[in-house]
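Quick one: structure below, then a few questions.
The other protein chains are all here in position, but one chain of the complex has been omitted.
Chain lettering (A and B) follows the sequence in which the chains are written, and residue indices restart at 1 in each chain.
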Amino acid sequence: MHQTDFNYTYKELPSSLKKYGILFFIVGLFLAIVAFFVDRERAIFNYLVLYAMLVSIGLGSLFLVALEYITNADWSVPFRRIPEFLSGILPLLFILVIPLLIFNHDLFHWTHKEVVEQDPILKGKEPYLNMTFFVIRVIAFISIWILFYWLIGKNSFKQDETKDQNLTRKNIVLSAVFVPIFAITITFTSIDWLMSLEPHWFSTIFGVYYFSGTVIAALSVVTLIVVHLKEKGYYSPWISEDHLYSFGALLFGFVNFWAYIAFSQFLLIWYANLPEETFWYLTRWEGSWSIFSVLLILVHFVVPYAVLLSQPSKMDPKKLKFISIWLLFAHLLDLFWLVMPNMSKMKSGYYFSWIDLVFPVLGIGIVMIVFHYFSKNKNLIPVGDPKLQRGLNFHL
Amino acid sequence: MNIDYSKEAPVVAGRLSLAEIEELVAKPLDTKPDRKYFIALSIAVSALMIGAISLGLSFYWGLGLWGNNQPIGWAFDIVNFVFWVGIGHAGTLISAILFLLRQKWRTGIARFAEAMTIFAVICAGLFPAIHTGRPWLDGYLLPYPNQHSLWVNFTSPLLWDVFAVSTYFTVSLVFWYIGLIPDFATLRDRTNSKIKKTIYSIFSLGWRHSSRHWQHYEKAYMLLAGFATPLVLSVHTIVSFDFAVSILPGWHTTIFPPYFVAGAIFSGFAMVVTVLVFVRKVFNLENIITMDHLDKMNKVILATGMMVGYAYGMEFFIAWYSGVQAEQFVFVNRAFGPYAWAYWIMVSCNVIFPQLFWFRKFRRSIPVMMVIVILVNVGMWFERFVITVTSLHRDFLPSSWGYYVPTLYDFGLLIGSFGLFFTLVILFTKTLPVVSISEVKAVAEGAQPSHHGGVVNA
Partner (left out) sequence: MHNNKLYGIAAIFDNPDKIIAAAKKTVEAGYSKFDVNTPYPVHGMEKAMKLKPSKLGFITLVFGLTGSFLALFFMYWTMSLDYPMIIGGKPFFALPAFIPVTFEVTVLLATLATVIGMITFFFKFPENHHPLHDTNYMKQVSIDKFGLVIESVDKNFEIEKVKDFLNSLNPISIEEIYYKEKETYSVLEPRFLTFLFAIALVTSGSTYFILNKLLYMTPFNWMSEQLKLNPQKPSELFADGFGMRNPVKGTVARGFMPYLAKGQNNPTELLENPYLITEENIKLGKSKYLTFCSPCHGNYGDGDSRLRGQFPNPPSLHSQRARDFKDGMIYHVIVNGQNSMPSYAPYLNVEERWAVVNYIRVLQRAKNASDSDIQFVKKENLNNASN
């Protein structure tokens, strides 16, 4: 009585993916280069936002894959390929990080030796915040991620042919090892790239805060792609509303989680009112930044919460598609809000420039090309996974 | 150890039929308690009495009997409070969060864990009430128009606690009771005793297993789970606010909310495992509370233990990174000062020993499990002790440094709270079904229509 009529035949993704990907990439890259010549500082800060966004999507996707393995989840098995393809961003990070390392002087206050010498607090942080150790960390973290991406991905793709259950077991072990390492690396990545932009400021929850956004970003891209592919007929008829509901519910859960973490961080700093902490929020309340701060609450929490609250809307493909694009924008806004007020020219308030619009275009191009490249000649569904049948039969 | 991933592991082992499940669960309620039961009960009640005597003397002579003194104004009272609230988190986690995550294995343990939640919150609620010194005036904590025409301070985290803990207790109780209604109906229909039947009838409210009711019932269960999930997070978050909104180094740190919640789940699960291992043995529930369930709970303990470890690490790193001297001093003092012994008990019990759960063999071995979960309980109690006492005992001026030593009355109250908890647990096992009959039936083999994908191990 099972739905045993499942027969997967390989179907090429449309060539328009590649076409648009390259278009976005070239236009984005061209404008980005122009932006560098127009206003280097603004461009590099924007580029950092993009870099953090790509780390969110790539690393978050790998986390989603690992999460499926360690929790022994079955509903998400048919879609595991999507985050697997997306985590292909990780090897690219080695190239993407280069401009940031070259222009580190524009980004990081603490790279200026003469400033550090006069500032006892920065002097105290020097054993951690110095360029050598920074570069070592960046390289080590990216290498670790790539290692796990490669190991887990290799087993998963091999299973398509061998249908060997041992590979699932191996991946469960790998994932279990990966998750604690992920927790540590993502924390220090967020401290390095985002928190140390304002080297005087500190918050113990910051790693968790970035993590919550990361999962939202990765989950949104996956949801967006799944719903889109379903609409284009790549998944039907195996996918039921219950699968979509799971995506909606997870998104809803993580939207709440983000709000919880963000509120906890804000409330504690606001309440204790210690000058060495509050200035960070005050900068983001300076001039027009206050609009961004209010907007962040609305965009990142209130709207998605209201949209996803009711049960039917969690499984409505249209709403899911809308909200996943919305949440991607929200995460981008979140990163923008974290990064940009540290720019020396924007300390007192935001002013508009076309440069801010360029880098997301480049990002979309990169994600599309990565997805196209890694999905080429690969099954869109892990056909050899022992849990696949369970996943397809999934009902609430 | 070859697991077949293509099949879901059965939730109920031993291929029990629906009637057998019911028989198994309802049996302790039909039989007279034996000698072992009374021995266990008398031990628990003795502990409770120790607590009662300590409490009576504390009221009669005043709280000067406790070891609290400047600069350590908060000690065992708050430590025990946070400890017990933490224990209470496992129940709601199992019944609400795992319900939302559709973890079927929760059915076997949910009822018991929920009961433990309620008892633990009772134990927890005791301490803030008595630490006021004059608990008969605790009514002033409620915002009612009193004769002073004063209102409570809504910006105080201690008041948030009043709201959080009382809401949590009420919602847990309601949640628990809702789950019990169908079971009361089942018990009503199977008993022959007139008195029991009357009691069960009253509590079952006239439930008749109607599908028209089940529909709303399931919806309500989901709504309650949806509310209980953020609620359970909020409770320990607010408990953490008690500390973290202050400006005391060692208390004021932004990671406290998620760190406290993870710690609460950690200690709660440890306590649930501690008790369940006995319960499944004594009441022959090995097929309903299976080794798989314990295995999964141990995995949760491992995961949350590492989250707690992460928080310890982050606190230390950021204390150094912050460049704030007072902050740095507190953490160095914590690990190497006069209370270093407590700190290292905490770290070894919470972070180091649970690492054994990486190995499947240890996760599935009752003796190893028992040792680890008891160590976790100890470690988590010490965690609260370390947070409270080490942050306070060395004030900003060395002239106001002190060393806290608890008195006999402090220990008496701690023992008493354990006595209260276990007395309630032991009484519960003989008066109410320790496993949700209707929920376990619903996930048993062949309990769901075959076309609906609900067939377990078909």
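Things to note:
Methods note: a residue touches a chain if its C-beta (ideal position, glycine included) is under 8 Å from a C-beta of that chain, and two chains touch if they have at least 3 such contacts.
Everything quoted here is computed from the prediction, not taken from an experiment.
Within the full complex, the residue among A:273, A:290 or A:348 touching the omitted chain is A:273. If you put the hidden chain back, the residue from B:31, B:193 or B:210 that touches it is B:210. Of the listed positions B:227, B:316 or B:428, the one in contact with the omitted chain in the full complex is B:227.
Chain A meets the missing chain through residues 263, 266-267, 270-271, 273, 310-311, 395. Although one chain is not displayed, its contacts with chain B can still be listed: residues 17-19, 22, 59-60, 62, 134, 136, 139, 143, 149-151, 153-157, 159-160, 163-164, 167, 170-171, 174-175, 178, 182, 185-186, 188-190, 201-202, 204-220, 223-224, 227-228, 230-231, 234, 237-238, 241, 438-439, 441-442, 446-452, 454.
Please note the rule applied: only the chains that are shown with their structure count from here on.
Centre-to-centre separation between chain A and chain B, using Cα means, comes to 34 Å. Every residue of chain A that touches chain B in the complex is listed here, in rising order: 1-2, 72, 74, 120-121, 124-125, 128, 165, 168-169, 176, 180, 183-184, 187, 191, 200, 202-208, 249, 253, 256, 260-261, 264-265, 267-269, 271-274, 276, 385-387, 389-390, 393-396. Partner chain A is touched in their complex by these residues of chain B: 2-8, 100, 102, 230, 233, 237, 241, 244-247, 252-258, 306, 310-311, 314-315, 318, 321-324, 358, 450-454.
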